[in-house]
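Here it is: the structure, laid out below.
Heads up, one of the protein chains got dropped from this complex, but the rest are sitting where they should.
Order as written gives the chain letters A, B, C, D and E; numbering starts at 1 within each chain.
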Amino acid sequence: MAKKINWFKYSSPQTFYPLAGKMIPWFAVAALLFTLPGLYFSFFVAPPDYQQGEAYRIMFIHVPAAWMSMFIYMVMAGYAGMGLVLNSRLSSMMASALAPTGAMFTFLALWTGSLWGKPMWGAWWVWDARLTSELILLFLYIGFMSLYAAIDEPRRAARASAVLALVGVVNIPIIYFSVKWWNTLHQGSSITASKGPTMAASMFIAMMLMAMAFWMYTIAVALMRVRCEILERERHAEWVAEAMRGAK
Amino acid sequence: MLEVSNLECVRGDRRLFAGMNFSLQPGELLHVHGANGSGKTSLLRMVCGLTAPAEGEIRWNGESIRSLREDYFKDVTYLGHLGGIKEELTALENLRISSELAGVDAPEDKVVAALGKLGLGGREDLPAKVLSQGQKRRVALARLLLCNTRLWILDEPFTALDVAAVGVVQDLLSQHLHNGGMVILTTHQEVDIPAGTVRRIHLGL
Amino acid sequence: MLEVSNLECVRGDRRLFAGMNFSLQPGELLHVHGANGSGKTSLLRMVCGLTAPAEGEIRWNGESIRSLREDYFKDVTYLGHLGGIKEELTALENLRISSELAGVDAPEDKVVAALGKLGLGGREDLPAKVLSQGQKRRVALARLLLCNTRLWILDEPFTALDVAAVGVVQDLLSQHLHNGGMVILTTHQEVDIPAGTVRRIHLGL
Amino acid sequence: MNLSEFFAMGGYGFYVWGSYGVTALCLIVEVALLMRRKRTLLQRLGRMSRVTSTEVKNEIQT
Amino acid sequence: MTSLTAAFRCIVARDITLALRRRADVLTTLFFFVIVVSLFPLGVGPEMATLRIMAPGVVWVAALLASMLALERMFYGDYRDGTLEQMLLTPQPLPVLVLGKVFAHWLVSGLPLVLIAPLLGVQYDLPPEGLLILALSLLVGTPVLSLIGAIGAALTLGVRGGGVLVSLLVLPLYIPVLIFGAGAVDASMSGLGAQAHLSLLGAFLLGALILAPWAAAAALRISME
Partner (left out) sequence: MTSLTAAFRCIVARDITLALRRRADVLTTLFFFVIVVSLFPLGVGPEMATLRIMAPGVVWVAALLASMLALERMFYGDYRDGTLEQMLLTPQPLPVLVLGKVFAHWLVSGLPLVLIAPLLGVQYDLPPEGLLILALSLLVGTPVLSLIGAIGAALTLGVRGGGVLVSLLVLPLYIPVLIFGAGAVDASMSGLGAQAHLSLLGAFLLGALILAPWAAAAALRISME
């Protein structure tokens, strides 16, 4: 029982709210600190591709955005599942705080992908397995947010959309392995755990820097959003009223 | 047997009740009182496990109903605002199916007898949708004769019933209490149960 | 004013009643009695012109209601088992729209006052679907305060209402009768209307 | 490398800058929207906290 | 007269408020239309030549299906909660109310299709001329679908399995609209001019406007017995 109380202390919105407030600036600064060298490497250090010329520089945001779209979904589903099983409010708030950012990165992956596809494949869009599954991912995010918005009772909304998020997890491996399983237009993974990167070191560094920048950005934004969410859902709680009065 | 402790119910922005405690022993009837919108239906749905309470706990034989789940449902019959009657099925079919799902054996003659007792003799084979409002309600109530559960949770069982039917249901309740059953009910009408202990809760201001 | 002659009602294979005659004068209330399924709802729907009778005629001020149509509807308010409340609209919107369609002028403050009288003050802007059963019924009944028709046809107006609301509705009926209105209603509860003449019809065996 | 060459991106300027531009726009807009949401929320809650919360307490009864 | 327009306006406003209140419901029809039109390339394959030939047919069939599915919502909600019953008992002439409901229904479920169709046509690589005629034919054709549909919806209210019945009743009357609607686009694309087709659609609309409200009103009275 004592352990339980301890656990709930850290996961209680009331204690998390000020903590999140303190963490936001750090992550925001970190995001900026990764972005600047990231952009420098992407445009000035990495050499032009011998086949694609300069167009391949889209990769430095396309690939991190595509990664983020999948990572965020997994993290979101994890939080949602935790909220469902442990009935902890903060977890479901984190899940709904991550969704819009995840949807945005999915959109960016699609957008940058089709801007890249036009010069490379000659088409904005093809019905390739990876492209289609990424589109499906966007729909999953939108579905998650719409379901959440359509239910008035916040607790029920959180639980229902958690079920949806968990069901949608099956799509992630499909996206990831789609290039492996089917011969498609889209290129396969060039970075694998077993073999390491198969590209120029400077390209790899640029990509990693941009990915880190996106990560830091995501954390900062999610914390901001979860703070709003906490205030909105707990607006009748005593501590919120006190915090407001204190802020005056 | 049934213990409710520190129960809280929140609907929308409104806290309907909080810190509610009561317990119910065999042979007791709990009459939940209160004005329209005071939260009676909400309370009953919590007690039968359809809604999770915002706060507090409900225990059956000492165990939380959340963990008992199906084992609790074995002992409970709930009758809500909605009767749970399929309009396309006949009264007979409705009752046979609900009995089978509840895991009790309900041979046809027993069901026909139950319907007869509620004044629906000769109407067993009409689809429920042509029945009048009160007759539909009677079909729903006939379930009480067929189940053999210990806790009955009845949300306004007397609406739409005529005087004769109200009498039949009151007898039914008396007998159930006499046999050591428990009842929780809401109604805006007067209840008159000779046997058993009647306790009251009043919701709202 | 309202005359019913030789009315017959057939539902499915069953003749619910036949050869029914009655008439209703200003200031009179007709209480239609009968067991569940005896045909009360069917009678009321005929009188307000929703169903055509199998036999017989209904006249309003000497003219058949079939030929009067819209002119008859101007004088009638019907409240059925279904309240005619849109779940998505708020109580306020529901009443304003139904008044407008009924051709009466219902400014917002009047509607708010009517809702307040029925104990729904402060809940005017909730969508009807979150209201409790009794509260929905109250919204439907608030129409009676806004319409200025002479004949009210009410099918079990008291179901789901708590004691306070029943009192309000009874006052409303008294006043309507006092002003020379007419009422036809069914209910299984006791009615206690001080003013006006109360007449009864018993349907069924 | 001069500036116009840099912006031309070897003929792929539209595609490359289209990608980077929209990405930057999305990130900035998201942050701006969040700041606005927080501001209006704080205003609303501030107003609420000044109105004493008696109403809620009145409804707690058993 | 003024009371008639007041009643008409009241019904239209009411139904639009309702539609906006459950916004998703409005979007259903639109979303359905977009899905039907966009799923085809997924199933059929991405060849532009084939897609262009299919385009007018696919869009019109999708519009027809979308309006057929939306029919269910025209009266059923009101029937279910007793407001239709109340509407029959108002001192307003029923055909006016019906016309109001049909108009609101079209605004909510037909007009969005008309507006989005050109966008979908682009997916199928239609020429600008074709897009214009597509939108125009839908603008004249979809109200006809709603009007005819109202009769079917009213007749099948509360009838066992209204769903198929309504399609069975309504479809034969829809097919001419489909043929002339898709025909208009085809004709304009093959350089024949869509004039003739469009004026025929206009004639359909006029006829439906005059007859359908009465027929639907009569059907409603019968259904509510």
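In this text, a contact is a pair of C-beta atoms (placed from the backbone, for glycine too) under 8 Å apart; a residue touches a chain by one contact, two chains touch by 3 or more.
Please read these numbers as outputs of a predicted model, since none were measured by experiment.
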item: Residue among B:89, B:113 or B:168 that touches the chain left out of view; value: B:89
item: Selected from A:39, A:142 or A:237 as touching the chain missing from the view; value: A:142
item: Residues belonging to chain B that touch the chain removed from view; value: 48-52, 70-71, 73-74, 76, 78, 80-89, 93, 97-98, 100-103, 127
item: Residues of chain E in contact with the chain not shown; value: 22-25, 27-28, 31-32, 35-36, 39-40, 42-45, 47, 50, 53-54, 56-58, 60-61, 64-65, 69, 160-165, 167-168, 171, 175, 178-179, 182, 186
item: Sites on chain A contacted by the missing partner chain, in the whole complex; value: 84, 127, 129, 132-133, 136-137, 139-140, 142-143, 146-147, 150-153, 155-156, 159-160, 163-164, 166-168, 170-171, 174
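The working rule: only the chains that are shown with their structure count from here on.
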item: Nearest-to-centre chain - CA centroid comparison; value: E
item: Chain separated most widely from chain A, comparing mean CA positions; value: C
item: Whole-Å gap separating chain C and chain D, where each centre is the average of the chain's CA atoms; value: 54
item: Distance between the centres, which are taken as Cα means, of chain E and chain A, whole angstrom; value: 41
item: Multi-partner residues of chain D (each touching 2 or more other chains); value: 56
item: In chain B, residues with contacts to at least two other chains; value: 12
